[in-house]
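Here the complex is missing a single protein chain, while all its other protein chains stay put.
Chain nomenclature is as follows: A and B, assigned in order of appearance, with residue numbering initiated at 1 for each chain independently.
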Amino acid sequence: MTEKTRLATVWLGGCSGCHMSFLDMDEFLFDLADRVDVVYSPLADIKEFPDGVDLTLVEGAVANDDNLELARLLRARSTTVVSFGDCAVTGNVTAMRNPLGDPQAILRRVYVDKVDRDGAIPDDRPVVPALLPRVLPLHQVIDVDVYLPGCPPPAARIRDAVVGILDGTLPRERGEGIRFG
Amino acid sequence: MPEVRRSIAITIDDTEIDAYEGESILQAARRFGIKIPSMCYLEGLSVWGACRICVVEVAGQHQPRPACATLVVEDMEVRTNTARLQSHRRTILELLFAEGNHVCAVCVSNGNCELQDRAVEAGMDHVRFDYRNPLRPVDATHPKYVFDPNRCIVCTRCVRVCDEIEGAHVWDVASRGHQAHLVTELGQPWGRSSSCTWCGKCVASCPTGALFYQGSAVGESVHAPDLVARLVAARRDHEWFPPVESPTSPNEQNGDDR
Partner (left out) sequence: MATPIDLHEVAERELEDQARYPWRIKACGSTACQSAGAGASISTLESEVVAVGLSDSVRVMSTGCMGLCSRGPLVRVLRRGGEETMYQSVDRDVAVDIVGAVAGRGEVADANRIDRHIPFFTRQHRVVLANAGIIDPDRLASAVAHGAYSALEKAITTMTPDQVVEAIKASGLRGRGGAGYPVGAKWSLLAGASSDQKYVIANGDEGDPGAYMDRTVMEDDPHRVIEGLAIAAYATGATRGYIYVRAEYPKAVERLDRAIRAARRSRLLGRKVLGSDFDFEVQVRIGAGAFVCGEETALIASIEGRRGNPRLRPPYPTESGLFGMPSMINNVETLANIPAIVSKGANWFSSIGTDRSTGTKVFALAGDLTNTGLIEVPMGISLREIVEDMGGGVPDGKVFKAAQTGGPSGGCIPTQFMDTSVDYESLRELGSIMGSGGLIVMDEDTSMPEVARFFMEFCMDESCGKCVPCRAGTVQLHGLLDRICSGEGRPGDLGLLEELCTVVRETSLCGLGQSAPNPVVSTLHYFRDEYESLLQEAAHA
């Protein structure tokens, strides 16, 4: 038996639905566990993104400083990066604030104008990271190796992609496997 | 009595077919079950030739030609799916996705959308261009329908069906270039339109989620673009057969317009 693949999953600006769908792979997770070590994930209590990761699934768009920093770090420390789900691939719902322009104006409207009393924009840095001017898909910030769209990608689609990557046989023609939404 | 049309022998992807004189490459191909993807073309409406998704290669011509707007010529040799065409189609689809605000996950037409279908066929797993994220206010003033320009690709099917089939001409295109957008009633809210007949043909013809019925939730909107061809045939032949259903089921939708 060869050494296990070092797998990371990352949660940027998204709803965690892609991770829920990942868990929906159900009993396949046992088979997967035979082949991978989860070295970083919101599902595991690991603070620091480690070195030498073989495969990283990234959920969510790049919406704030923190997302941007982690995206660059994971790229530097991962061999294969998968843009995991529509938010990472297209910006999706997370990017729906983009047409409205300046994030400060949006924050003001949400946290000041629309509250009954004592509204204030949360700005306790670095606990609350600053929003980027625009929400970006992952590939506009770092190089991405594989795209896995879907909101969320169905469990079977995730399994096919992950197994394809592990086996080195990820097909180029993936048909419905690339449908957005 | 149908007139006798002259046959024209052409070759599409190495298949020899007998096209009719005066027929476009797209029409001939579809009669013989050869799929050429399209967006702005809709059987029964005038040819617009603008989305450029249906471009094909014609032997002897350097530039790809739109299959919907190119008439068949004797001994024409057409290729519909070369690597170059696949690449061009994908790029054009990426341009469309980057141009508007196409958020499939929260769209009424998710799963029933021609734009989404074309992207899947073209292997478009991501968009390489920057999203423009324009600010486009939704017009929900009509009691029965909603126009969400965020999902509009300016194919003008609604303009043409309203003008040519319904005869109301509620819709038109305003501004130019990347500012080009659809308007109702020369820029008045749709709900204030006195020319709209509430016929719903625009909604039936829309390829995306830009036009839908009030109250539709994600994935609930199903279009019936083949309604137009059936209406035209019925008016021409004075036969209302097969019966017009509205709206069609998703399965029917997945039939001939892919």
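Heads up, the rule we're going with is that contacts are C-beta pairs under 8 Å (C-beta built on N, C-alpha and C of every residue); 3 or more make two chains touch, one makes a residue touch a chain.
The structure displayed is predicted, hence computed values, not measured ones.
Q: Over the full complex, note down every shown chain the hidden chain is touching.
A: If we consider the entire complex, the absent chain touches B.
Q: Which residue from B:28, B:58 or B:92 sits in contact with the chain not drawn here?
A: Residue touching the absent chain, from the options given: B:92.
Q: For chain B, which residues touch the unseen chain?
A: So the residues of chain B touching the unseen chain are 47-53, 55, 63-64, 66, 69, 87-88, 91-92, 95-96, 98-99, 128-130, 132, 153-154, 172-173, 175-180.
Criterion: only the chains that are shown with their structure count from here on.
Q: How far is the middle of chain A from the middle of chain B, if each middle is the mean of its Cα atoms, in Å?
A: 34
Q: Enumerate the contact residues on chain B facing chain A in the complex.
A: Checking each residue of chain B against chain A gives 97, 101-107, 110-111, 116, 119-120, 123-128, 130-131, 133-136, 150.
Q: Where on chain A is chain B touching in the complex?
A: Checking each residue of chain A against chain B gives 83, 86, 89-93, 95-96, 98-101, 134, 137, 139-140, 144, 147, 149, 151, 172-176, 178-181.
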